[in-house]
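Every protein chain except one is present and positioned as in the full complex.
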Amino acid sequence: MNEPLLCDLSVPGRVGIRYPAPDVPLAELPAGLERQNLPLPEVYEVDVVRHFTRLSQLNHSIDTGFYPLGSCTMKYNPKLNEETARLPGFAHIHPLQPIETVQGSLALMFELQEWLIEIGGFAGVTLQPAAGAQGELTGILIIRAYFESRGETQRVKILVPDSAHGTNPATSAMSGMRVVELKSDLRGNVDLGALQAECDDTLAGLMLTNPNTLGLFDENVEEVIRLVHQAGGLVYGDGANMNALLGIVRPGDLGFDLLHYNLHKTFSTPHGGGGPGSGPVGVAAHLVDYLPAPVVAILEEADDESDLPPLYGLVTPSKSIGRVKAFHGHFGMAVRAYTYMRVHGKEGLRMISEYAVLNANYLLARLRDHYHVPFDRICMHEFVAEGRWPDAPDIHALDVSKRLMDFGFHPPTNYFPLIVHESLMIEPTETESKQVLDAFAEAMIKIAVEAHHQPELLKNAPHNTPVGRLDEVKAAKELVLCCAVGSYTE
Amino acid sequence: MNEPLLCDLSVPGRVGIRYPAPDVPLAELPAGLERQNLPLPEVYEVDVVRHFTRLSQLNHSIDTGFYPLGSCTMKYNPKLNEETARLPGFAHIHPLQPIETVQGSLALMFELQEWLIEIGGFAGVTLQPAAGAQGELTGILIIRAYFESRGETQRVKILVPDSAHGTNPATSAMSGMRVVELKSDLRGNVDLGALQAECDDTLAGLMLTNPNTLGLFDENVEEVIRLVHQAGGLVYGDGANMNALLGIVRPGDLGFDLLHYNLHKTFSTPHGGGGPGSGPVGVAAHLVDYLPAPVVAILEEADDESDLPPLYGLVTPSKSIGRVKAFHGHFGMAVRAYTYMRVHGKEGLRMISEYAVLNANYLLARLRDHYHVPFDRICMHEFVAEGRWPDAPDIHALDVSKRLMDFGFHPPTNYFPLIVHESLMIEPTETESKQVLDAFAEAMIKIAVEAHHQPELLKNAPHNTPVGRLDEVKAAKELVLCCAVGSYTE
Amino acid sequence: MLATIGVERLEDLFQDVPASFRFPELNLPPALTEMEAFAEMQDLASANESTHDLVCFLGAGAYHHYIPAAVDAILRRGEFLTAYTPYQPEVSQGTLRAIFDYQSLITSLTGMDVSNASHYDGATAAAEAVSLAYANFRGKRTKVVLSPNLHPHYRQTIHTYNHGSAIEITGEQVDIRMGPKALIPLIDENTALVIVQYPDFFGRIYDHTALVEAAHAKGALVSISANPLALGMLKAPGEFGADIVTGEGQPLGIPLTYGGPYLGIFATRTEYVRKMAGRLVGETVDNRGQKAYVLTLTAREQHIRREKATSNICTNQGLMALASAVYLSLLGKHGLRQVSELCYHKAHYAARQISQLEGYELWNSTPFYHEFVVRCPLPVEEINAYLLENGILGGYDLGQDYPELESHVLLAVTEMNSREEIDLLVETLAEVPHE
Partner (left out) sequence: MLATIGVERLEDLFQDVPASFRFPELNLPPALTEMEAFAEMQDLASANESTHDLVCFLGAGAYHHYIPAAVDAILRRGEFLTAYTPYQPEVSQGTLRAIFDYQSLITSLTGMDVSNASHYDGATAAAEAVSLAYANFRGKRTKVVLSPNLHPHYRQTIHTYNHGSAIEITGEQVDIRMGPKALIPLIDENTALVIVQYPDFFGRIYDHTALVEAAHAKGALVSISANPLALGMLKAPGEFGADIVTGEGQPLGIPLTYGGPYLGIFATRTEYVRKMAGRLVGETVDNRGQKAYVLTLTAREQHIRREKATSNICTNQGLMALASAVYLSLLGKHGLRQVSELCYHKAHYAARQISQLEGYELWNSTPFYHEFVVRCPLPVEEINAYLLENGILGGYDLGQDYPELESHVLLAVTEMNSREEIDLLVETLAEVPHE
């Protein structure tokens, strides 16, 4: 682990790529606005390639091993998607080209909208949001615009269950709504009593993750939705967990008014070490007019007689909340997700969810006797165990996680859901084979034993990784956030 | 290092890719010729990608570190070449397409021939040979055909200096020629006396590597060639070391009658873990008619008036030795090499050799006091040191090599040239920076010290690699060359 | 597996799903195999005309630049491509160090102290600057002065983000022909933030020192939305004293891809780091005494802070940040300057040639970078249609966003445009039928 930083590799005079000399007369440089000092690295192509290649090897990734990070749906990302996204006809088109020159892209986006509408049971979809959190923001802004247009501006309360992902309350707050936390009941469902108590005429909506972040399908979901609707509110679905529901149930059928999808979870677009994602939002009929601009629509229907395809174009819904970003969303991710959907098709989509749920329940069954599972019932695509034992008081979930690294596995999610102490949120996904699940279960069981008999093995873990446990306090206190200024130029 | 073999990953029923059902009526399968048992793996795409991704990480490679493997010219392989070789217009054309549909390829091949002709000082070039060794075979077959056509069939003797690469004598023997080894003199040149003694009328030719495998430019090269020519023989150049000579001297000018290039050394096509290579052969005017078929030629000259480009085609030289392989050579490697040449151009080519020689001499200067260099004079692109010390009797070159791995470097070549005991043949190439050379020199110097004071560090090396030293005797004695039969099917 | 779980059939796992809605029949086409899907996608892709087929003079926030082959070679590496956000630093040093490299490169380029690990795009980064400023004044300042010369999409995004909030946006009414100084009178003690673009949407480059001084005099912050490639030859916004620098990172090695994924750049001063949205990588040591990297100041983020977080951002643009880091490393000090100047010189050549055509007039009268505005003798749509017939992707029709700029086109020229291409554009413009 002695890979230096880029700034340490820099040697004056080097350059990693050459450019041609100008083939036009030189213009005068703008007086007073010319840059005097450009402290960037000076390295060769070989230095760059080696540096980043070596760095890459320090990562755990789906391509190198099992990655059961709960709520993140770390499924295998088919290589085909990377090829289709790089086709020059997709990768090298400008977002502002005349629509006549980008009918392929628009057709793809239109079809993707249609697939997402069908899968979720909605009436409209926007592909614009850049990630799940931006999908949430879009959703909340739509809710607000909806009530505004109905003159119900007093509806500013958003209910968020205590099991929710952090983006849910953060989004609501960011949109100027008032966040009220709802507690869960003993079976992990929304507490109906608590919900009822908040159902008043300030209620704008409920943000519901279902299956929730415990991996449980809310047993009262229809009642929950009924209550919110009855109080005049809307129900927003956090679709991060849609990997459990493809072809199983359509949120729109259950009464969800709107929901965001994560193409980078459910539809296999790669996570890229932290993005780019893509967070399309599906909405029921009464919200279609509020979708952000633009949406892809058919401007002229296909003409079968003259064998003309339809003309696709970009339109702005009548009461649109506006843009949530520049251009039309993460088209590159749409290409990957669409490729994935086409390869799976109608039957394949349902199989995805069936196997995701099967794998999770299998792991749950294998681990149940070794780890406490606070809400222990049939789970959906993930479940939450506890990384603590009364008779191993020093051990925390984080210790289990770090020790898992020594076995070549990525740890489960640790930091949430907050309602479980020392949570280990495990999502195996459907792309893992029984062999992998068994190997993981055995490592987990071994660690549970070690926790009791050799706790120091866990406390000092990981042992086989490029670096050991980090001093996070030092990082936050001393705040070194970049190479020292000028370090690129000796 | 617990990556299983593919056969151990196989689970009945799995498949890594689906294919469509037949869209035509089924034909009857051929009676009695149908396969009953196809013992291949049954795995998912994710298994395959993980398996080979993990395997890849067990390799040292140019992309991950310095690779001073003498005689192999492990220079950095620019990523651009990988892109151009994959352009659909190059990657997806059939070798037997009508020439009108492949003018782009033929133009590229023609230009590459021209570049190689100009760089080597020859009159013709064939791109057909698949690698250096096949270039040699082509060359020797040309020599034989040449003498045959002149009725000098008694010329069957090929002289090969004792410093030569193993392919030189192997090739000569394979072509039915009689191999006579020539010794080197004390300065590493061909021993002129020994040469003269063999210059009789059975002499077909001399295979000369220049700079030779000691990295030395033969100081008597003109005299050597004169002697061979005077005796009626031809001089074949092993161009594996052309990285020292681009724009420095043209072998054809020195009198070489023919020479093979290694596109996978000098012209940066990647080695691929053992190929594919490409070994074009350049020949002087008197040998052009013997080149293997086909050669790319201009069938109809360009017509400037009507703005028509030339028509390129494939032709068979009049006295061609025939084909040395199917189709037209490793076109994919030609694309990479041509891209490389275009990027370097006339000036750049000379700089390649200048820097290759500079880097080698710099390393030689830094190591000279620590390692015995048996032929110590200004070297070309590589040099040979000895991995032994009189006062460290247990240490062999191999120990130095293995210890180098602990420092993250690939070892030098060990198995040849045979005329140096315990040889460490070091070729840094021009793409390495002074920083890298210095780090390597420091590791080498440290190892020289360790050899004397902590020899066991070397004897037991490597320590930090995925596997330690191997039991090669067991491998050869027990001969396990594949997974047990039927291991793919439980 | 079912036996281990203790159920009989796969369907038994879905008992919690209301039976009436369980297992809907989806009205979707059947599965394709890989080879069929690839063929279909090839067909769709070739229904587009790409910038490989057309000569491109379209910019307006997304630019056609050369992407060195090494960039994609790194991006394709599965270890980067298929990793999650580096929450577990022991097995994520690759991503963490690459982000640290990115942060270093962006702070150098912008002349700022800190950069986050990326935002979605140039528009949302600009919108997050508003949040930072608003939070910085704890909601006590509610005015944002927004230059009309900021990209229309960015302005629209800022409006969307702040609709119905306490924030009041002003400034867009200012005459677009004016430089940043025209905004100064609007800045007052209630102003939290001033936002300008550099080069502005019309390609113009202004010295923002006076604006920043004026804003600071009133206690307001200034955020500059910059084209990072332009910073290869232009004074860094940090030198103007900017408090925040945002920008669209697409020019730094990211393909056009019909508008995304791109890269939101966000850099600021150390004093605002705790108010900044997004991830941050910091340097520290591990328990073996090695230098190591980790996500830090996470207490700003949604997963810790929930409704009190500085932003809801979670997934950002990790891989795109990596692309730009590889790009900036390859070009480096010399290459970035060179490309930046190539764009500049070529754009000026084009502007000069076009302005000599009858009926066309250069609207820009002040220094510009690689984009400029031309008043056309005909509606831009007609001109562009004619250009397209001739294989040229024309510029952006400014009348869409600025009524006063009807028949004005915004043209972008980059290192990809050879002199021949520029000459072709000029000739073709000259030929546009004036019927």
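Note that the chains take the letters A, B and C in the order they are written out, and that residue 1 is the start of every chain.
Following the convention adopted for this analysis, a contact is a pair of C-beta atoms (placed from the backbone, for glycine too) under 8 Å apart; a residue touches a chain by one contact, two chains touch by 3 or more.
All values reported here derive from a predicted model rather than from experimental measurement.
Among the chains on display, the ones the left-out chain touches in the entire complex are A, B, C. In the complete complex, the residue from B:Ile248, B:Ala297, B:Ala392 or B:Ile445 that touches the missing chain is B:Ile248.
Between the chain not shown and the residues B:Ile119, B:Val190 or B:Leu227, the one that touches is B:Ile119.
With the whole complex as reference, residues 34-35, 38, 42, 52, 66, 68-69, 73, 76-78, 415-416 of chain C touch the missing chain. Interface residues of chain A with the unshown chain, by the touch rule above, are 17-20, 49, 53, 78-80, 82-83.
One rule holds in what follows: only the chains that are shown with their structure count from here on.
By number of C-beta pairs in contact, A-C leads over the other of B-C and A-C. Distances between chain centres, each the mean of the C-alpha atoms, put B farthest from chain A.
One finds 47 Å separating the Cα centroids of chain A and chain B.
Chain B and chain C have CA centres that are 46 Å apart.
Centre-to-centre, using mean CA coordinates, chain A is 20 Å away from chain C. Across the assembly, chain C contributes residues 31-34, 68, 70, 72-73, 78-79 that each touch 2 or more other chains.
Shared contact sites, meaning residues of chain B that touch two or more other chains, fall at 49, 53, 78-79.
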